[in-house]
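A single protein chain has been removed from this complex, and every other one stays in its place.
In order of appearance the chains are A, B and C, and numbering begins at 1 in each one.
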Amino acid sequence: MSALGDDEEAITSAEVLKRLELAWSNEKLAPELLHAKPELVDCMMEQIKEMEESIKRVKKGDFVASLHQLEIERIRFVTASYLRTRLKKIETHYAILLDEEEGRSAEEPSRLSPEELAYAKQYSESVEAHFNVLALQGMPSNLRTFDREKMAVRSNLDSYVFFRVLKRCDQVAAEEDEVPVDLERNTQHIMRYRPVALYLANDSISLL
Amino acid sequence: SVMNADEVEFLAEKQLITIIPNFSENRIYMIGGEFGPFNPSLPTDVPLWLAIHLKKRQKCRIKAPEWMAVEPLTQTKHDEVASAVFTAMPSDHYMEIAMSLLNNASDDVPDADRVRTLVKDIWDTRIAKLRKSIDQMVRSQATTAELTCLTVMEINTIRPFLTKALDHMRKLRVHAEEEHIRQKRALP
Amino acid sequence: MFGERALELLRELQRSYDGILPAYNEDGVRQVLEEMRVLFEQNQRDVRATADGQTGLYVGIHLRHASLERNQRCVLAYIHDRMIRIRNLRWDFGSVLPRDLQLCLHEQELQWFNKYSRNLAGYMRSIGGCGLDLTQGTKPPKSLFIEVRCMEDYGEFETEDGTIILLKKNSQHYLRRSHCEHLIRQGILEHLIS
Partner (left out) sequence: VSVMSGSFSSSQSSTANARYFDIDEILATDQKMPCEFEQPAIGLGFIDPSSDDKDVPAGAKLELPLWLARSLAIRRRPFVTVELPVAYRKTYREILSADANVVDLHKLGPFFYDVGMKLLEFEHDEREDLSRTLLETFLNRFRRIMDSAQNAFHEDTSAMIEKLDDVERRLFQAGQMGVQQFEVWERMASSKLVTATAVASHRKRKRDQLDL
């Protein structure tokens, strides 16, 4: 089956699931919101729907059907956990994410899926209105605005992460003033997130 | 950023394992791959989660991986104790696979009790080693370390602690370095 | 010292660390806002006096301004922390809060809760074109069916295949995991594992 966009070669649902599981564990372990992969989620949801339709056609209590059902539960879990993890980051860092989204050029991929973007906007609006009604509007005139620059919660890109090298990474420096080293394929390291964020984005490493 | 032990196990449950079914069924087309056909007494490979599910319903025997036996594990343990660095484990998910089989299919694991003890010993040896290397890493104020032979489950038990410790140490270290440079500049 | 009352709001939140919410301290917040009003008005007077030629007021103006910002930060942190807790209530209790918890919320907080709840529901419905309940599936599933014990007299419950069972205190049942997870989360059923 080919569920991904035009420029992607046809890939199997097993491969999509593998990618989704990888995206899940990376998302859980990364200190910032990673780029959205809505095509993976949509594809899996579609697969689940189809599978459930065909399960309905077989006899209740069918043995093979129960195997499919358990697999569906597993995929539901990983999808929900993945989106939950993202949603929590979106709520925490909404101001930064919306600013970034506004300054993004059309060629750059978005960190947020269309649904997440809509949610982030609603969340942002409701949070700032809440601060206004409860406190800011009762404050002196020069302190009445919600100052995003000052108050936004940023991700700590300097926090440490464990990772495995999937494709060799050349010239990585753990700190700016250190001698860069090459990270060989299949090795594992602990390092600050910032210098390897790029390699995570292009799938050269996976977080552990 | 946290991952629970059962989530690490979830990832390990994709590992393929050999079962000997006692039922007949055509090839099954699942979302995550195709498995079977299933014929009595004919071994076939399925993901660990599926193997355990079938085992619980008494639909198969599980063939424990070759490394999961007294002799190879004794050797693994011996090597681990003798080595100053971490040795390579026979599986990246040795702990999850071992516990899963020992807890759900112990009748399919020869010498299950001894296997369990050996796996625990290997784990304990490695965790003690891990603590020692963490202490060295922090003491030497290292900014990175290679941990190639560690498994995810091992990393997971230490992750919240180690990353927090290193985050804190880094803040203190960066301040100390800045102050040192400033002081040097201030001197005539 | 300025800022003391505002700090007290935060200490109050920290003391109640059982994971839920102390009642909104409307009076405390009002007092901080009042302190801010007084600080601000005095500063306006001092700024005018300085413009008229009086000297020596600048230390006070500066000190009061710092105090105003401190008060602002404390009050916003108070509201923010409560907001995060209220958000968590939505994930734990669902869209309807128990009456006594509702009473701990300011009217505006209750409105925010409802708005959050609606936005979240809207988002969950939009996932993958057919919707996915993110408050379910909290742990990796091990089996399709699980053994549960009922913790209270709950009443009738319709199982997956449409049969009605009676959930009585201490009764034990074998149910589809995905169908009763929410009852476990609500403390009505206990998941029994061998």
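FYI, a contact is a pair of C-beta atoms (placed from the backbone, for glycine too) under 8 Å apart; a residue touches a chain by one contact, two chains touch by 3 or more.
Everything numeric in this text was worked out from a predicted model, so none of it was measured.
The missing chain, though absent from the view, touches A, B, C when the full complex is examined. Contacts to the hidden chain, counted on chain B, fall at residues 4-6, 9, 99, 103, 131, 134-135, 138-139, 141, 153, 156-161, 164-165, 168-169, 171-176, 178-180, 182-183.
Taking the whole complex into account, chain C touches the unshown chain at residues 1-3, 7, 10-11, 13-14, 18-20, 42, 46, 56-57, 59-60, 62-63, 66-67, 70, 73-74, 76-77, 80-81, 88-89, 91-93, 98, 100-101, 138-140, 142, 146, 177, 181, 184-187, 191, 193. Where chain A meets the missing chain, the touching residues are 149-154, 156.
Operating definition for what follows: only the chains that are shown with their structure count from here on.
Taken as a graph of touching chains, this assembly is complete, with every chain in contact with every other.
Counting C-beta pairs in contact across B-C and across A-C gives the higher total for A-C. Centre-to-centre separation of chain A and chain C, using mean CA positions: 24 Å. Here the spacing of chain B and chain C, counted between their Cα centres, is 37 Å. Contact with two or more other chains is made by residues 7, 10, 53 of chain B. Residues of chain C in contact with two or more other chains: 139-140, 143. Residues of chain C that touch chain B in their complex: 139-140, 143.
Chain B meets chain C in the complex at residues 6-7, 9-10, 13, 53, 56.
Listed in rising order, the residues of chain C touching chain A in the complex are 29, 33, 36-37, 39-40, 68-69, 72, 75-76, 79-80, 83, 87, 106, 108-109, 112, 115-116, 119-120, 122-123, 126-130, 132-134, 136-137, 139-141, 143-144, 161, 177-178.
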